[in-house]
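What follows is subunit A.
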Amino acid sequence: MTQGIQKTMAVSGAVFVLLLFPAIIMTGLLPPISPMRTADEIARFWSTNTGLKRLGLVILLAAAGLQAPFGALMAIRIRQMEGGRYSPLAYTQLVGTGLAVVAIIMPTFAFAAASYRPERDPQITQALNDLGWLPFVMNWPAATIQCLAIGFAILGATHAIWPRWLGYFNLWCAFIFAAGGLVVLFKDGVFAWNGLLAFWMVAVFFGLWFLIMAWQLWVSVAALEGDSVALAMSENEPARSPLQR
Partner candidate 1 sequence: MTLLRRSGAPGTSADPGRKVPGEEGIWVFVLGDMTVFALFFATFMYSRGKNHAVFARDHAELHVSLGTVNTVLLLSSSLLVVLAVQRVLGGRHAGAWQLIAGALCCGAGFVVVKAVEWTQLFAARKGVGSGEFFSYYFMFTGIHLMHVLIGLAVLSRLIVVIRRAEFTDKQARLCETGGIFWHMVDLLWVVLFALFYLVR
Partner candidate 2 sequence: MTATRRVTLVWVLLLALTFGSFLVGVEQGAGFASVGAAIIVGIAMLKVRLIGLHFMDVRAAPRALRALFEGYVLVVFVVLVALDIFVKP
């Protein structure tokens, strides 16, 4: 695994976010349409600017996959931090990564269906819109699983690679991302899928998390340059990386 490959994987997370937000804007998902809108209003939404919206959805799908190499490199770091023959947290992280890709593509499919036949019954389009929005905002397990795996790996690390504040940051993000989980209970207010807390606050930290983790992954590549083989195999004394403050 060369440094070049690792750095590409590290950056893929940042690229994901930088593609995600324009794509979401193109699709008309930012700002989110209110859950209070009638079926006719939603049908009207999905029949306007269809070309731009569909292009946005295509980009969303393409971007979603970028989370895979990103999550995989994080799993490697977790494995290196845990040491030992098996790394339960690394495997948990990989499950989270898989879920994270699904978290984007599943709602995208629903929105694609909503957009596909503007002439159909608005009630059906509204149902597809709900099928897109609810999982899009509610899908906190994907994010929280990753954040908890990374957080616990850092705080309990046998070999320190990343600074401990990053572990606390991930544990905190795990909490924040769960805020979206209750949107099914609300049609308006701060906890609805377009709400200040369930959507906007989570969206801001979602983007920030990717950027911060991409940065930390990037920095760890050079720092581990000489040690990767030794770290992966070693089960002895904890080694201190130059990153550890």
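These made the cut because all candidates are chains of the complex that A comes from, given by their letters.
Please note the rule applied: a contact is a pair of C-beta atoms (placed from the backbone, for glycine too) under 8 Å apart; a residue touches a chain by one contact, two chains touch by 3 or more; residues count from 1.
Note that this is a predicted model, so its numbers are computed, not measured.
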Requested in this report: Spot the contact partner of subunit A in this complex among 1 or 2.
Outcome: 1
Report summary line: subunit A contacts candidate 1 in the complex at 163-169, 171-172, 175-176, 182, 185-186, 189-191, 196-197, 201
